[in-house]
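Every protein chain of the complex appears in place save one, which is left out.
Chain IDs A and B follow the sequence of writing; residue 1 opens each chain.
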């Protein structure tokens, strides 16, 4: 069985290693995979986007633990969900926005918690042991009652204003590619994307077909349109960060 | 069996991966867990604090390797200790200050070393293979003779001066929380902690009960008092780093 971890804990502190100790103490044979521990602190939408891009590449019954948890210790519930044949465990704060389906349970079964639960580190005390018990075979329904009123934030969608489409930069990756919330279908043959005042008019299939210094659009590996440069950082060149607005001139009026 | 790794090697260089190759060549079925590789370079006290916060969450017989080793290649000994039902392997330089108990062995048995031992990378040549042999079942006493004169540095404790307690910031975590060397028992009901000229008077149970922008104290997940902010970095706001002095006005005179 596989347990994946997605957090905003970073790797400098021992937080992630401690979670792994708890998991392996309960489920010694599990394979643990780090998805990312560099989610922007407290940014539940980023966490939701990250797990959404990763889970399709994991086998059925993988248990995904997502801990971006600004409300740790407050009344927000821990939840466990079954979706797409996999299991997702997280605080009920929108961090699973992209994956929650029909079956969601509040985690109330304290027998799966560590014997002493802190107010500040539920990754260690609740989420890690709950995931380990599920990976060992405990049915998700044993974690607690089914709920319907879980939190699901909308992922920002492009908005049409007149003949324009207002979109946004969802994430910037390590190479400086701007991952937008646009899809291939949003771009007409004669599209112009405007980002930080610069026009982008070319859709490339690969990074390497672009000229050096050229800004271009590309359908990224997660299906979103990215603004990119060939062996250079679009983010740095444009001085653009997550959340930046971009505009698409579609050439089609909004009749 | 589990082997954990705590070093100041970072993750950019291949050092940590190389140690894992050595371990898996000897003990193919071991689970390797990274605790942290971002201990401040050469800071053995940080290493000791990190492993101290992590080991209690690992199962019995876990082998913890701690390599922060400014004296690598010099006369300082490699040691292996049994403590709290777990095994700790490190250079004899204080990096195990927080965990060393009664049974400590110098590692002198060269049959567990790599065939060629460098002067600069004992993590690869001595500590990793010794840990792997122990994880496979070699008794710790086979690594070398029991010793008593191992190095144990004191962890800085708060000092009482008049009616004040002088304390220090042991670590700053990724969220900017200041982990102090104070414990809950050091704070009276009417305490004032002064840090970087700012008074902190409130003890919260959770991050989220504090107001935005408020500095507060909190009993952290390792039992130390932390100075924190809700979804913000106390370290950045106060411009305070590891080692900073803090003062507690206890309101109790030193009769």
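Definition applied: a residue touches a chain if its C-beta (ideal position, glycine included) is under 8 Å from a C-beta of that chain, and two chains touch if they have at least 3 such contacts.
Quick caveat, the model's predicted, so the values are computed rather than measured.
Listed residues B:14, B:56, B:101 or B:213: the one in touch with the omitted chain is B:14. Within the complete assembly, B:74 is the residue of B:74, B:108, B:146 or B:159 that touches the hidden chain.
Only one of A:19, A:35, A:178 or A:200 touches the chain withheld from this view, namely A:35. Mapped onto chain B, contacts with the missing chain fall at residues 9-18, 20-22, 24-25, 28, 32, 41-42, 70-74, 118-121, 124. Mapped onto chain A, contacts with the missing chain fall at residues 2, 4, 6, 11, 31, 33-38, 50-51, 53-55, 57-59, 62, 173-175, 205-209, 218, 220-221, 230-231.
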